[in-house]
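One chain of protein is taken out of this complex; the other chains stay put.
Up next is chain A:
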Amino acid sequence: MISQLRPALVMLGAFTVLLGLGYPLAMTGIAQVTMPRQAGGSLVERDGAIVGSVLIGQAFTRPEYLHSRPSATDPAYNAGSSTGSNLGPSSAALLAQVRERAAAQGPGPVPSEMATASASGLDPHITLDAALRQVDRIAAARGVPPAAVEDAIRGATTGPAFGLLGEPIVNVLAANLALDAQEG
């Protein structure tokens, strides 16, 4: 037992320096030099101010903006403290939430992601279907033709993953930046 103590301590010390400092700091250096935008969090600037990260969703409540999914963080889209609701499928609380959200966006069944909270509370996307349902509202609020709104949405849309999986999805922040830019 005692004879193994020196190997254990020396190896632990050496690996802590190599793997705990050397490796992450080297990765930080390489990433900051070769891929500074991503390494810094893919932040988006407008007029010199940081307006968010293209990867992190934001809460949108005004009618002229494309709305994101519901979020379980406090407040919604708190990127300093991510969380999902973790409510189970048989939860009465979840059922009440879904009912309320669906009623607010109805009539009729709404896309599931618009009535449910995401895992992170920071989901930056909604499906194209859910986005197109908001076109008329946005166009009316902005006083622009629906086609212009649809253009902005389609510009922020990416196809099904690997051309195989699921539906096209829209980056909400990117679509809203494009909408604002149209007014320029």
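Note that a contact is a pair of C-beta atoms (placed from the backbone, for glycine too) under 8 Å apart; a residue touches a chain by one contact, two chains touch by 3 or more; residues count from 1.
We take it that contacts and distances are computed from a predicted model.
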item: Among "Fumarate reductase/succinate dehydrogenase flavoprotein subunit", "ABC transporter permease", "Potassium-transporting ATPase potassium-binding subunit" or "Ferredoxin", the UniProt name of the subunit that does not appear here; value: "Potassium-transporting ATPase potassium-binding subunit"
item: Residues belonging to chain A that touch the chain removed from view; value: 1, 4-12, 14-16, 18-21, 23-25, 27-28, 30-32, 35, 38-43, 49-53, 55-62, 65, 69, 77-92, 94-95, 98-99, 102, 109-113, 115-127, 160-162, 164-167, 169, 173, 176-177, 180
